[in-house]
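Here the complex is missing one protein chain, while the rest keep their positions.
The first chain written gets the first letter, and so on, giving A, B and C; residue counts start at 1 in each chain.
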Amino acid sequence: MPELITVGAAISPNLPWSDWQFGFWIHLLIFGIGIISLLLGSVIIFIWLERRLVGRFQRRLGPNRAGPLGLLQSVADVIKILTKEDIVPSRADKLIFWIAPIVAFTPVVLMLAVVPVADGALLADLNIGILFVIAISSITALGVFMAGWASYNKYSILSAMRTVAQLVSYEMPLILSMVGVVIIAGSLSLNDIVKTQTVPFIVLQPAGFFIFFIASLAEINRTPFDLLEADSELVAGYNIEYSGMKFATFYLTEYCEAIVLSTLAATIFLGGWQGPWLPPIVWLLLKIGIVFCFIVWIRSTLPRLRIDQVMGFAWKFLLPLAILNIFVTSIFVALWPETPAWLMGLTNLAILVAYILFWSKLFKPGGKAVAV
Amino acid sequence: MEIRTDSTSLDIDRHEGNLIKELRSSSTKPVTEPSGWLSEDLKRNIFLTTVDNVLNWGRKSSLWTETAFTACCTFEFISLSSSRFDIARFGMEVLRSSPRHADLIITAGTLTWKMAPQIKRVYEQMAEPKWVIAMGACGITGGIFADSYSVVPGYNRILPIDVYIPGCPPRPEALLAGIELLRKKVEKRSFLQG
Amino acid sequence: MLSEFSLIALFILIVMGFATTLVLIPQALKKIGIVPSKPSEVKYEPYECGLETIGETWVQFKIRYYFYALLLITLDITVIFLYPWAVELKNLGSSSLGVIFSFIGILAVGYIYAWRKGALEWK
Partner (left out) sequence: MGLQIAFWVLALIAVGSSAGVILQKNLFRAALLLVVCFLASAGIFVTLSADFLAAVQVIINVGAVAILIIMSIMLTREVTRGSPSNRLGAPAFVISALIVFILVFSILTTAWPISGAEPAQPTTSVLAQILIGDPGFILIIQMSAILLLSTIIGAIVLMKEK
């Protein structure tokens, strides 16, 4: 794999449009197939990792019968689910029912197209990298909604409405949390952002990372924001009526989203492929793994929130904090361009802590019960 | 399929009553388990191919359970899925609430005629291939309530059962043994046989 | 730039092709008989916890969802102004701070109004 990456990096820099040639197609093939296979491989490993880790967190063993250490557990799941009966409800909007998994899956993979695995080694180094990611991620809500609507099931449509409301609410903090990074880096291209990180941005922007991480947890519907599949209220979420491979595609999409958002967190805030001694791609994968394990840790620790708490958290807590973060960062960069990194980071951290303390006084646990 | 638009709750109650009556009159005899219909001769002649082995390995290693539990035997299942007995070792900790995703329905506990149409419907809406475990005395014969007017005398009146686990309630170890039996059964299925 | 976007466009096609194949594999396997298919009328009805569905599913939903979508549009447009500014902040200098801060300040009036009116509560 490293050889392939270097080949890609050698071919990559600034292809001219007229070069409809060999290099172009090789680049497309290496990175296109590379991204998809790496993603699917890591989904299989990470599903196993999550189930083992959650087991450990709950003082259990986790899957260990299928293959050595249970490593083949996800393979068994794939085989089983591939040979499950395919059900399309008779009242469903059949065309949309069929298209929905594809619409949900495609944008998630597309987001990886702008993530560098080494200096200049990426599918397409767009000038608008971060905006591209934001734009593509806003399409995922459509896939979810199509699935929920087309199923002709009251629970699935309710779940889809809720999911879209949640995605819509957390999209704003997510987008705004990255503005601070863009201000410091002065570029939207993810390759440039990684290259400017001599100090990882998590040190300069702890508040930004905090917002980004929480908002992305909500965007991928992970615990504590997994309201869409709150089985005590909504059966199984927007994919109730999906069985077999179509359901598996949604399941795959959920895990791909988790991995993609770990990747983005690693790339934007943790220094991406940068690191000593090891080859760049190993560093990137390592950082993705760490972020993913963190997500699993949160999943096995926190209980699920209520819908009004989820929405209130986005609009009343994260959004003002994101705006505050932009204010502080922009004042630093515009007025004192030579600020030392530690001062900037410390100020940011102090604001984050003060804000959390202030807000925790404002909100009381419990509160009123609400209807759906 | 037609959509009902009952206007009053009385209509809904009447419809439900009719359903239960119908189900009750139509299920006086136990349903036989599907492979029981096969002749002895055919059973002996089934041989498994590599494809079968792979498929059955996949199916037995990831039996996802439908969360349709009717009564108190559920607590033994909860105990089985938590840390001491840890059903997750077999890849079974994935509990799905939708029958479209599930492979296995563990009928834990007493089933009343009022609940019977729902359980039957859940079973019918599960995607093939699917298995059923009858858990506990009530699940097998109705247990101490067998003579009651309101209790279904055994799940096998409405569903084809694959494995019976006796006990009142069965201990988690017994349930584990039953799951082992089911895994052995899954292993022997040939897709040519259907 | 265009060659980069042509790569993206082709990549979209690859991924969509991949996803379509994923979804269509069971249809092929059904032909061989590996994927079972036992249609019945009950199976194709909506699953509502074992009960029959009553009434239409595609009905009116409440206006609250619409409100959040409206809010999203206004904030998205704010972002459109924020991102170019963020990229160029180092060259634009401190004079641009006032422009953007007053821009956000005007919107903050609406935000505070929404908060005070209880529009941000989920009811």
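Keep this in mind: contacts are C-beta pairs under 8 Å (C-beta built on N, C-alpha and C of every residue); 3 or more make two chains touch, one makes a residue touch a chain.
Model, not experiment: these values are computed from the prediction.
*Asks:* Counting the whole assembly, list the visible chains that the omitted chain makes contact with.
*Replies:* So, spelled out: the chain left out of view touches A, C.
*Asks:* Among the options A:48, A:105, A:145 or A:292, which residue touches the chain absent from this view?
*Replies:* A:145
*Asks:* Looking at the full complex, which residue from A:131, A:147, A:204 or A:333 touches the chain that isn't shown here?
*Replies:* A:131
*Asks:* Tell me which stretches of subunit C touch the chain missing from the display.
*Replies:* Interface residues of subunit C facing the absent chain: 1-2, 5-6, 9, 58-67, 69-74, 76-81, 83-85, 87-88, 91-92, 95-96, 99-100, 102-103, 106-107, 109-111, 113-114, 117, 119.
*Asks:* Write the list of subunit A residues that the hidden chain touches.
*Replies:* 17, 20, 93, 95-96, 126-128, 131-132, 134-136, 138-139, 141-142, 145-146, 149, 161, 164, 168, 171, 187-188
Going forward, only the chains that are shown with their structure count from here on.
*Asks:* Between A-C and B-C, which chain pair shares more contacting C-beta pairs?
*Replies:* If we tally the C-beta pairs in contact for A-C and B-C, the bigger total goes to A-C.
*Asks:* So the centre of each chain is just the mean of its C-alpha atoms; given that, what is the distance between subunit A and subunit B in Å?
*Replies:* Each chain reduced to its C-alpha mean, subunit A and subunit B end up 38 Å apart.
*Asks:* Between subunit B and subunit C, what distance separates the C-alpha centroids? Give it in angstrom.
*Replies:* Subunit B and subunit C have C-alpha centres separated by 38 Å.
*Asks:* By residue number and range, which residues of subunit C touch two or more other chains?
*Replies:* 34, 36-38, 41, 43-45, 47, 49, 53
*Asks:* Where in subunit B do residues touch at least two different other chains?
*Replies:* Answer for subunit B, listing residues that touch two or more other chains: 1, 3, 55, 98, 100, 128-129.
*Asks:* So in the complex, which bits of subunit A are touching subunit C?
*Replies:* 15-17, 19, 24, 27-28, 31-33, 35-36, 82-91, 98, 101-102, 105-106, 109-110, 113, 123-127, 130-131, 134, 149, 151-155, 157, 161, 164-165, 168-169, 171-172, 175-176, 179, 182-183, 186-188, 235, 240-241, 244-246, 248-249, 252, 307-308, 311-312, 315-316, 319, 323, 326-327, 330-331, 333-335, 337, 370-371
*Asks:* Give every residue of subunit A touching subunit B within the complex, in rising order.
*Replies:* Those residues of subunit A that touch subunit B are 51, 55, 58-66, 70, 72-73, 75-81, 83-87, 90-91, 231, 235-236, 239-244, 247.
*Asks:* Show me the residue ranges of subunit B that touch subunit C in the complex, using the header's touch definition.
*Replies:* Subunit B reaches subunit C through residues 1, 3-6, 12, 15, 51, 55, 68, 98-100, 117-119, 121-122, 124-125, 128-129, 191-192, 194.
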